[in-house]
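One protein chain omitted, others in place.
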Amino acid sequence: MSTIATTPASIESQWSLPYKGHVGMLCLIGAESAIFTIFVVAYIYYIGKSLSGPTPREVLELPIFASICLLSSSATIHLAVGALRKASYGSFRLWWFLTLVLGSIFLFETGREWHHLIYDKGLTISTNLFGSTYYSLVGLHAFHVTVGIFGLITILLLALFRKVQQQHAPNVDTFAMYWHFVDTVWVVVFTVVYIIGR
Amino acid sequence: MRTLLASLLSLACARSSFALVQAASPVPNIFKSESTPADSIHRLSVFVLIITGLIFLVVFSLLAYAVVKFRNRPSPDNLEPPQVYGSNQIELAWTVIPVLIVLVLFFATARVIQSVQDAVPPANAVRVTAIGHQFWWEFRYPALGIVTANELHVPVSDRDRPTPTYVTLLSADTDHSFWVPQLAGKTDLIPNRINSIWIDPHSTGMYVGQCAQYCGVQHAKMLLRVYVDSPDQFRAWVDAQKRPAQTSEAVAAGRRIFESTACVNCHAVTGTIANGRFGPDLTHLASRDTIASGAAANNHENLKLWIRDPDAIKPGSLMPAMNLTDRDLESVTAYLESLK
Partner (left out) sequence: MSSESIALTGVHEPSRPLGNVLHSWITTVDHKRIGILYILYALLMLVIGGIEATIIRIQLIVPHNNFVSPEFFNQMFTMHGTTMIFFVVMPMLFGFGNYLVPLMIGARDMAFPRLNAFSFWLTAFGGLLLYFSFIGGNGLYGTGAAPDVGWWAYSPLTSKAFSPGHNTEFWTLSLLVSGFGSIGTAVNFIATILCLRCPGMTLGKMPLLPWLNLVTAGMVLFAISPLTAAQILLCLDRFLGAHFFDTQAGGSAVLWMHFFWIFGHPEVYILVLPAFAFISEIVPVFSRKPIFGYPIMVAASVGIGFVSFSVWAHHMFTIGMNSYANGFFALTSMVVGIPTGIKIFNWLGTMWGGKLLFKTPMLFCIGFLFQFLMAGLTGIMLAAAPFNWQLNNSYFVVAHFHYVIVGGILFAIFGAFYYWFPKMSGRLYNETLGKLHFWLLIIGFHLTFDFMHIPGILGMPRRIYTYEPGRGWEIWNLIVTIGVFFQIAAIIVFAANLVYSIFKGKLAGNDPWDAWTLEWSVPSPPPEYNFATIPVVNSRRPLWDIKHPEDPDWQYE
């Protein structure tokens, strides 16, 4: 994780700057937050403005189980990174795998909800303003979860091949920051779509 | 395609082949304001120009002075000049002064915003609804039962007993903007939104403007005319517009063709079966000075050309070529010319 090259040790010991992985990921999270904010603003602006078609109250059910899964996955990934820092590789792999499972369950549940909305309730992205804003906001979040799942799988595979070592903890932690971000966004999306919007 | 040289030569004798009625259109100069909103803006603009002009003079002079005075004159010792890193007092001064200037400008601005935007329409205001279309203006006077297009008639407004005109702005398709510089600032016509603008012109005459928000291929020729009439002229115009279309046996053939072809899909003529609303209302077409939203003078040749080949006047406009025979074309043109 050292970022400074060869200089006399006396100077280097006093000169430490932040870890570039964390800074970079925070910047990415900032940009992504701005994108999500626009989608949320569009959602809120169009609440109640659909000219026809199903309304949120008529068709939305609270995705409690899916939310519990996703939010718990933040806890499991936190435990995984902690285990990696202590070089408990077995624990790390286990908690990491659980994170992957919980995230996948969330995606699966979202898919089920969408199937129900499209085929049973007749709500698609082009039905009305509610359809447009709902699928775009929840879909943007689900897309980010999917990207996160790919990342989780990649790191899991690397871990299974014993390539992930204790010194990689900061790198894995950088990825975990992304996962925590995705979970935080879900809290916002859940509140806006299923509580405020209904 | 004209060459550049040909373009320059034509400038020397620039006459549009669709020459407009008057010898020269008036110049729509924002500083030749003729109505209260435009006047208020004019006064504010002068104030802002004076302040910014003074700032420009001061800073420009200091820059020019520095460029001349501190030019490096080669000297044998070649020492660097005194290395000055800053000055708290000077920097404070040139922070505080701009803050004060901004406050002054803001309060002047806020006053005019309020006086123009929050003006309450008096009971005797003339009410017009303007609907923007690609690429023409629809004007309705709901209280008077009038529907017309492209040329807006309003009464002149006496300063002591004003009779302003309040225009509600709507759009049927894309964004447009109503801009007649001598009468008011511009306001946009946006679909799914209701805007409004008001004018109280102080002198009679004809004021030009045009659409000021890019709305598609013929945005450039979505021209605008506001005719400010004396009270008598306005009354006469209203009476004429309220009457249904003139009928005459001489143009019966043209009327028959008009009413049995696609014309009636888009155009309306009050008192006949023609009731289309996609294009301009033609009930009193012959009372207008221009056609195609100001793109051509309203005369026999232009009218015939417009019906036969609109793209020759306004390429990309939504009026289709009507593909009539020459005889039918003459009849229809004669019929339209009778709609006074």
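Every chain is named by a letter (A and B) in the order it is written, and numbering of its residues begins at 1.
What we mean here is this: a contact is a pair of C-beta atoms (placed from the backbone, for glycine too) under 8 Å apart; a residue touches a chain by one contact, two chains touch by 3 or more.
Since we're looking at a predicted model, the values are computed, not measured.
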{"item": "Where the unshown chain meets subunit A, residue by residue", "value": "3-7, 11-12, 14-15, 17-20, 23-24, 27-28, 30-32, 34-39, 42, 45-46, 49-51, 125-126, 128-129, 131-133, 135-136, 140"}
{"item": "For subunit B, the residues touching the chain missing from this view", "value": "1-2, 4, 7-8, 10-11, 14-16, 20, 23-31, 38, 40-41, 44-45, 48-49, 52, 55-56, 59-60, 62-63, 66-67, 70-73, 80-87, 90-91, 94-95, 98-99, 102, 105-106, 108-110, 112-114, 116-118, 134, 169, 173-175, 177, 179, 181, 184-188, 190-193, 195-196, 208-221, 223, 294, 315-316"}
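The rule is simple: only the chains that are shown with their structure count from here on.
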{"item": "Centre-of-Cα separation between subunit B and subunit A, whole angstrom", "value": "51"}
